[in-house]
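First comes the structure, then the notes that go with it.
Of the protein chains in this complex, one is absent; all others appear in place.
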């Protein structure tokens, strides 16, 4: 049937298809352009930036902006570049992702396979955590961190990210575990396995896909966070986003756009890398979070 | 091997009562079949026996020990599910030995046990595969193997064969029967399949809306159903229910109905009809009791010949079902395919009421003296 249609309208069809490709590729250029400009700018020296345009090519590859952005540029009063903050981010992200993923897996397991009175209500209540504007918890959280003596520490930031990330991780795991038949858990209980044995031996081995999705989602969320970072971190525990913002807004003398751009790329690199390496799971996480979150 | 006593078990989900006071008691080694329409609470009852769900009221005893509050693993029960519920990440061997491993049976014994079960079920060549690599019938066997390996006190089967095709189902049915005869373990078995129920059961419990309607041997259930529901539920095609008037004929109570002409049929249980004289009852007569005239039965007690108007005929191979209308009710008769019954014709048939039953139309209960 479609063959017939094609034969009749093949002339018009061809024109339309060319237009379609032009449109799609044009948009692709628009999406790609900012990154290309960033990259080009980061490789120029200040003089070239002043004389050239956004898209003019650097005369020679000059990586000095990169090395300055990495360990020399001033972020506020410090002038150590992005490096220390880059590692700060990892110190926050790794434990926060690990803990929130583990908690989410356990919660999802309970909500789908060990329902008790109130577990569904609990889940609904938790979902609200995915939606609230965090401004509404900033002030009390700041006080609480102060009382606990972990204000301005990495521990404090990890805690905050876990508390507000666990709603999402629970949602992910719950939706996934919902599709595991309840009979599987029943059979294991009759076989004599307990709560954790079933989790570890039966549920976890089939959870790899959702673990990957959750870890990627949490990693990008926490790495890219700015609000909690700026509100709850100290000078020496700032995450990379806060440092980048400071670097860009610190202006002694002339603006060094090449350094800004290099620093921005450095800050974006880990999540971009994850996206390139595991894009499929990244998209799945985004859409999974979107379906109900 | 253990006895099972279910005492007044009730189960509620919020407001709705799913099990409304179940009483069943079975002997060690008995094979009990649960049947009933979808949603009547069979799986719920099985789960309650296994301890996978708490009961709201009542007691459950296994081998004289009250297990109402014990956890599933302490009840020493194995269950085979309709979906098989094989652990997808484990090999067949690991699936079978998991229960033993959880009970800390040493490795050598586990392996020996896996081998024994595999031999018994002829799945030795599958031991290293994962469930995803098995056919439906093979999965079913593995699920049985997993239950057998632990040698529990009791087996629960929740529609274990319903996902198999007709031929495999017959094969597995025979194997389950053999297994039960060999092991002699107590079994509770849910099925929707009439033939499975009749062939496997020592006793059958017919459930409806969370209540046991009747508990008895297959023959009792078939011949003496306690009410219209049980009578209509067991047997295929179902028992015929014909409105009939209780009359007195030759000093005996009999039932008068309207076939082609008014017909009076004798009734075996005289005592029961006494108080219904002159009233309407529902005569219950199985299709195989209305046949073509058979010379050797001619003149026997409770056998009457009468004309019927054939509405439809349905050849089924071994028999031909003849549909007619008697006293306004649709009636199935089972005749020999050679008997020339044609739609629209009037032909004589032979009514054998030696096993007929009568029901009170007011409450649907069987009328007995």
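For clarity, chains are labelled A and B in written order, and residue numbers in each chain start from 1.
Going forward, contacts are C-beta pairs under 8 Å (C-beta built on N, C-alpha and C of every residue); 3 or more make two chains touch, one makes a residue touch a chain.
In this section, contacts and distances are computed from a predicted model.
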Problem - Chain left out of the displayed complex - its UniProt protein name, from "Dihydroorotate dehydrogenase B (NAD(+)), electron transfer subunit", "Sugar ABC transporter permease", "Ferredoxin" or "Tryptophan synthase alpha chain" - result: "Sugar ABC transporter permease"
Problem - Chain not shown: contacting residue from B:36, B:131, B:152 or B:266 - result: B:152
Problem - Option touching the unshown chain, where A:103, A:151 or A:204 are the choices - result: A:103
Exercise for the section: List the residues of chain A that touch the chain left out of this view. Expected result: 1, 17, 20-21, 23-25, 27-28, 30-32, 34-35, 37-38, 41, 49-50, 53-55, 103, 106-107, 110-111, 114, 116, 119, 122, 125-129, 131-143, 163-164, 166-167, 170, 192, 194-196, 220, 223-227, 230-231, 241, 244-245, 248-249, 257, 260-261, 263-265, 267-268, 271-272, 274-276, 279, 282-283, 286-287, 290-293
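Throughout what follows, only the chains that are shown with their structure count from here on.
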Fill in the blank from the handout: Touching chain B in the complex, chain A uses residues 181, 183-184, 186-194, 197, 201-202, 205-206
Handout entry: Residue ranges of chain B touching chain A (in the complex, touch as defined)
Key = 47, 50, 52, 71-73, 77-79, 81-85, 87-89, 98-99, 102-103, 146, 150
